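Some chains omitted; the rest stay in position.
Note that the chains take the letters A and B in the order they are written out, and that residue 1 is the start of every chain.
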Amino acid sequence: MIYLLELIGVAFFAVSGVAASRAKRPDVVGAFILAFATALGGGVIRDAILGVPARSFRDANYLVAIVLGGLVALRLPGVIQRLGSTLPVADAFGLGLFNASGMVKALESGTVDPVFAVVLGAITGTGGGIFRDVLCGEMPALLRPGELYVTTCLAGGVVGLAAFWLGASLSAVMGITAAVTIVFRLAAIRYEWRLPAVQWDGGGGD
Amino acid sequence: MIYLLELIGVAFFAVSGVAASRAKRPDVVGAFILAFATALGGGVIRDAILGVPARSFRDANYLVAIVLGGLVALRLPGVIQRLGSTLPVADAFGLGLFNASGMVKALESGTVDPVFAVVLGAITGTGGGIFRDVLCGEMPALLRPGELYVTTCLAGGVVGLAAFWLGASLSAVMGITAAVTIVFRLAAIRYEWRLPAVQWDGGGGD
């Protein structure tokens, strides 16, 4: 079940990689490179930080999911346009799942402090998008004000960490983290949550 | 023999790193940083994905090859200009060798699905160039339409994988992958092969 959700998340992130590449007008291989980097980038960075071989490379189904997601995005842009408002929902599910699985893998590893497990979840959830933007030669979207992408991951991770410290099992931690992340993300979109702006002009000094 | 070819590939990629940096007019250390990143970037990413220490860092000869390649590019630009049309040939050999060695190391590792070994070969062959372009603040060349760089690696890798599944030894797989990659790359240059353009304007939906 979790495995199936993860493959769906991978396919969705592949769609997002192809969609983001439109402005650059790459050829078909270029579009698939971006699909690949977006879908697997976060997990690859996570595993490199954990010092273990990249898990996604063990399993050809990940590649199948990426190719399917990429093909849909390339051949059926009409479908994606019609999906329209359901896309952010799918994105929120992908983000929540990646965040939760990254955090739990860090907690399992024994080489990461639990507080850093929250960070590693956020890296797993957002690393692919960073890769995608860097490969496109753009400033990563998540550094732009108003995107609550990383904040969402941290919110889910902090609640999951609290559950972990209260003695919840790792699968409960995973479920809680994923659920909070998804709900937070959808609420952030629905109610247009914003982080406080930073007063960069100096001043401050309180 | 393979080892010697690999060092030559490293030196060549160092030349390409320095050549690519010209427009940025770095100082001499900046030029060598780019030479270094271009020559070793692909292999370092490959080993990080495999979860093993970077092999190139074990062997000071790689550094010697990079320094020699960088010095030639810096001190003898005339030589490189005169080499002119032979440069793409050297580049094709470097690409083929990196692609083949990346794929075989992935097949040997036991932690990578054979289908992903093809991907890892392409990452080994092209990762250094991606590093180089990102460090220069440019969109990686291989995302621009018309470059059959990644396609070349995949073509060589798929033929090598077929040989692997038919029972060929790893050294045979390496030779076949390298040969197909090199021939494909030279043919792509000679006959100006292009990938089909993607119809980004929408339409599609077939």
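As a working rule, a contact is a pair of C-beta atoms (placed from the backbone, for glycine too) under 8 Å apart; a residue touches a chain by one contact, two chains touch by 3 or more.
Treat the numbers as computed from the prediction; the structure is a model and nothing was measured.
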- Message: Of the identical chains, 2 are shown. What's the total across the complete complex as given in this file?
- Response: 3
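The criterion applied here is as follows: only the chains that are shown with their structure count from here on.
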- Quick one: report the Å distance separating subunit A from subunit B, using the average Cα coordinate of each chain. 29
- Query: Once bound in the complex, which stretches of subunit A touch subunit B?
  - Reply: 21-22, 24-31, 33-34, 36, 44, 47-48, 51-54, 56-60, 62-63, 74-79, 81, 134-137
- So, in the complex, the side of subunit B touching subunit A is made of residues 48-52, 106, 109, 111-116, 119-120, 130, 134, 137-140, 142-146, 148, 150-151, 154, 194-198, 200, 202, 204-206
